[in-house]
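Every protein chain of the complex appears in place save one, which is left out.
When the chains are written out, they are named A and B in that same order, and each has its own residue count from 1.
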Amino acid sequence: MLDVRNLEVSFATRRGNVAAVRGIDLHVDAGETLGIVGESGSGKSVTSYAVMRLLDPAATLSATRLNYGGIDLLRASERDMRDLRGREISMIFQNPRAALNPIRTVGQQISDVLRQHVRAGRSDARSKAIAAMEAVEIRDSAQRFRAYPFELSGGMCQRIVIALALACDPRLLIADEPTTGLDITTQKTVMDLIAKVIRQRNMGAVLITHDLGLAAEYCDRVMVMKDGRVVEQGVPDKLFQHPVDAYTRKLVDANPRAGTTVRELLPNESRSPMPCMKGASQDSLISVDRLGKIFATAGAPVHAVREVSFSISRGGSLGLVGESGSGKSTVSSIIARLADASSGTASFAGADLFDVPAHRFARDPRRARIQMVFQDATDSLNPRHTARQSLLEPIKRLSSSGAKEREARVRELADLVGLPHVLLSRFPHQLSGGQKARVGIARAIAVEPDLLILDEPTAALDVSIQAVILNLLVDLRARLSMTYLFVSHDLQVVRMLCDDVVVMKAGAVVEQGPVSEVLHTPAHDYTKSLIAAAPKPPARVESLGATRISSHA
Amino acid sequence: MSEPVATPASANAVQVDDTWLHHVSHVLRSNPVTLLAFVLFAGIVVIALFGPWIAPFDPMESNAARALEPPSLRHLFGTDNLGRDVFSRVIVATRLDLTISVAAVALSFVVGSILGSLAGYYGGWLDAALNRVLDMVMAFPLFVLAMGIVAALGNTVENIVYATAIINVPFYARLVRAEVNIRRDAGFVRAARLSGASDTAVLSLHIFPNALPPLMVQVSLNLGWAILNAAGLSFIGLGVRPPTPEWGIMVAEGANFIVSGEWWLAIFPGLSLMLAVFTFNLLGDGLRDIVDPRTRT
Partner (left out) sequence: MPGRLRTATLRVAQAVPVVIGVVVISFVLTRALPGDPAVYFAGPAADDASIAEIRSALGLDRTLPEQFLIYAGDLLRGDLGQSLSTGQPVAEDLARRLPASLELTGLALLLACGIAIPLGVLAATRPGSFADHACRVMVTAGVSLPTFFTGIVLVYVFYYLLGVAPSPLGRLDFAFIEPEQVTGFYLIDAAIAGDGETWMASAAQLVLPAVTLALFTLAPIARMTRGAMLAALGADFIRTARASGLRPKTVIYTYAFRNALLPVVTTLGMVFSFVLGANVLVEKVFAWPGIGSYAVEALVVSDYAAVQGFVLVMALLFVALNLAIDLLYTVIDPRVGFDGV
C-alpha cells in the first residue's frame, strides 16, 4: 500500500544542510502494522511527515519512489495531497491536547474533516461525527460533541484525535508517539483501542515510538532507526531477541525489564562489576510521619498530599512511585525543604526537620546534608552560568574553602560524574542532555549530602543515556555512602535502584514495603494495575558466542 | 562512555567559545538593517554629545534680515521666522530630546525592575497591591495622564521626565514581574536555594540576569516612545518652552508656516525626530533578533 524507496530529507539551516533522513526504504501493506523505533533525533518522526508531505518549507525531500496505493506522492499536487490527507492517510499525534483547536468544540472539529472530504453534508455532519466518536468508544458522545478540548482529560483528548483521524475511514494510519505524555494506565487503554480499530478495519499502520515495549506488543514488523538510517528491521520477537546490529543490541539492553540488574542495561563491553553496597544500617536517617499538604486555590482547597508516612534507614534507598498528580513531587519538595508541609512531622538524623521553615532553611547547617537532583536537567541549570559556575555555587555557599580548593573540588566532581573537564566552561545550551544530567548530579553531591533526593532524574533522557546515568547513580551511592529518595513513575527503574518502595495515588500512600515484595506480590489493586499496564520491553536472548564480562553482583 | 562526548576537545571548544559572537555577527550579516540601526544610534549619540560644536550657527541668534529663507548651502535647513538657522537648532536639540528620554527611561527601568522583581518573586499581597496600582495608572490613556501630571506638577522639563517615567513604569514592572514569576520555581532557582542561596541572592544573581535580555529590548523600543512622548508634550506647549531648541516645539512653531508653504521649519525637526525614533525601534527589533532564542540554532 505504502511503498517508499531511498527517502531523503534534509533541512536548510544557517550552518548548511542537515540531513535528517538519509535514504530509507519502507513499505506497509493493508492489515499490517509497521513499528519505527529510535531515540530522539533518529529521524523517525520526520519520515512520517515526509510521507504526508507536511514538512516545513526549510526541508527538501527526495526519493526514488514514494507511492501510496499507486499514486506517486512526489508528483501529486498540493490539492491532491489534501484529498489524501485525512481520507486515505491519517495521523495521530503526541500531546493530544495541543493537537486540538482550543476554541472549537471537538465535535465541530470532527465535522470539519467529514465535510472537507464530502463524507457528510451540513445536515448529517453532526450525527456522523457522533458516530465517529462512538467508534472510538467515547461514552456520551452526543454530549461530548459540544465539549472543548480543555474540558476533557488527556486520554479523552487522545480519543478525540483518534476519532478525527479515523472519521473518514482512511486506509493507512500513522501514529507518532501516540501515548507519550499519558499516564501508564491510560497509555495501555489508548494503545489497545488503536490496535483494535486497525484490526477491525484491516488498515495499514505505522507506529512511531521510542518505546520498544509498545513496538514489540503492537507491531507486526519493526524498523530500528538511528541518525536517519534504518539499522535493522524484522519481526519484533526475532529482532529484539537476536539483534544483529550493535545499536539495536544496545537499545534493547538499555530498556529496564523485569529481572535485570542496572548493569545489564549497559552494553556488554562497558559493564563493570556492581559496587559492593554496605548494608543499610538499622537507624533511620529520615522518617516522615503523616505528612500533609494542602494548596489553597480559588475553589476548594486541594489536598495534594495526605497522611504520608515512611522512613529511610541510613544508607538505604527508597523509591517513591506514582502517576502524575499523585503528589510524589510535592513530597520530595517538602523533604528537600523547598516547601513547607501543611501537617505532619519529619525527623532527620534524630532531630525535627520542620523546626526551620523552608524559606529560612537556606541558612540552616543541615542545608548541605539534604540535596536534590531535578527532573529536567535543562531547566535546573541557570542558562547564563557555565557548568563550572553551577558547580561552584553550593561549594562557595555551603562549605568554607579557598579558591584553589574549590577549583580542585570542581574537577574532582567532574571526574566523579564522568564529565570531561573541557565541558566545564560551557553553557547549558552547549551541552547534551546526558551531560546536563551529569552537571546536575555533580552539583547535588558537591557538598557530600547524606540524603540525596532524585526527582525523576532520567525522565527526560533517551533510554541509552538513562542506562548510563542510572549506573552512575548506583556507583555514586556506594562510593559516597549516601541515602537515596528516588522519585519515579517507572517501577522497573525503582526496582533496580531501591530497597523499599512507596506507591502513591492521589496524594495518599496505597502500598509500601520492600521492592521485591511489592513488585512480585502487590497487595493493592492500583499497584497491580500499574504493574500490568507498564510496557514490557522485550529481552535479548544472550547468544552463546557473546562474551560476558561481568556477572550479577 | 556511550553518549557522545566532545572527543576532539580543543577543536570543539573553539567553536563553542565564539558562538555568541558568531550569532551576533550572523544576525547583523543576515539583517543589514540592524547594522544600520547600530550605526545610526552611534551617530545620534555623537551628535548629542558634540552638538554645540557641530552646529555652524548659534541656535538662539536671530537675524530679521534673513528670516524664512529656504534651504541653501549656507543654511542647509533654511531659517525660521526669526532668521535662526534651522540646521543648528535641529543639531543642538538632539541633546535635550535624548536626555529627557534617557532619563525618563532609566527612571522607569530602575523603579519598574525593583517593583516587578519583588512582586514577581514574593507574590501574595505585594503582587496584588502592585497590580492594583499599575491598573490605576494604566486606566488612563498614557499620553493624557502625562498631560495631567505635567499640568499638576508644573510646566518644567524635569516634570516632563517624571511624567514620562511614571507612564512607562507599568511596562517595566509588568515585564519584569512576568519574567521573574515564570522563573520563580524553575529548576535552577530551586537548585540555587538548595545550594544555600538566600532570597536576595536568588533574585539578583539567578533570576534577574535571565530577565535582562527582554528588558533591554523593551528599553530600546521604549526610548523611541519616550522621545515621541516628550516631543508630543512640548508640541502642545508643555515642558520645554521657546526659544529653547527642541524638536517637538520646533515642529509646533513651524506648523503655522506650513499652510503658507514654508515647509522647512517643521519638516526638518520632524524628520530628525522620526529618524531618532526609527533608530531606537530598529535597534529594539535587532536586539530582539539577537536575544530571541528561537532565532538561534
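Assorted remarks:
Keep this in mind: a contact is a pair of C-beta atoms (placed from the backbone, for glycine too) under 8 Å apart; a residue touches a chain by one contact, two chains touch by 3 or more.
Keep in mind it's a predicted model, so treat the numbers as computed, not measured.
Only one of A:G86, A:G292 or A:P457 touches the absent chain when the whole complex is considered: A:G86.
Note that of A:V46, A:V161 or A:L318, the residue touching the chain absent from this view is A:V161.
Contacts to the hidden chain, counted on chain B, fall at residues 132, 135-145, 147-149, 151-154, 224-225, 228, 231-232, 235-238, 248, 251-252, 254-255, 258-261, 263, 266-267, 270, 273-274, 277-278, 281-282, 285.
The chain not displayed touches chain A at residues 52, 54, 81-87, 90-91, 93, 95, 98-105, 112-113, 116-117, 148, 150-151, 161, 164-165, 297-299.
Please note the rule applied: only the chains that are shown with their structure count from here on.
A straight line joining the Cα centres of chain A and chain B is 45 Å long. Residues 13-15, 250, 266-267, 270, 333, 336, 338, 359, 362-363, 367-368, 370-372, 374-377, 379-385, 390, 393-394, 397-398, 418, 420, 422-423, 425-426, 430, 432, 434-435, 440, 443-444, 464-465, 467-468 of chain A are the ones that touch chain B when the two sit in their complex.
Those residues of chain B whose C-beta lies close enough to touch chain A in the complex are 1-6, 9-10, 12-13, 16-17, 19, 26, 30, 186-188, 190-199, 206, 209-210, 297.
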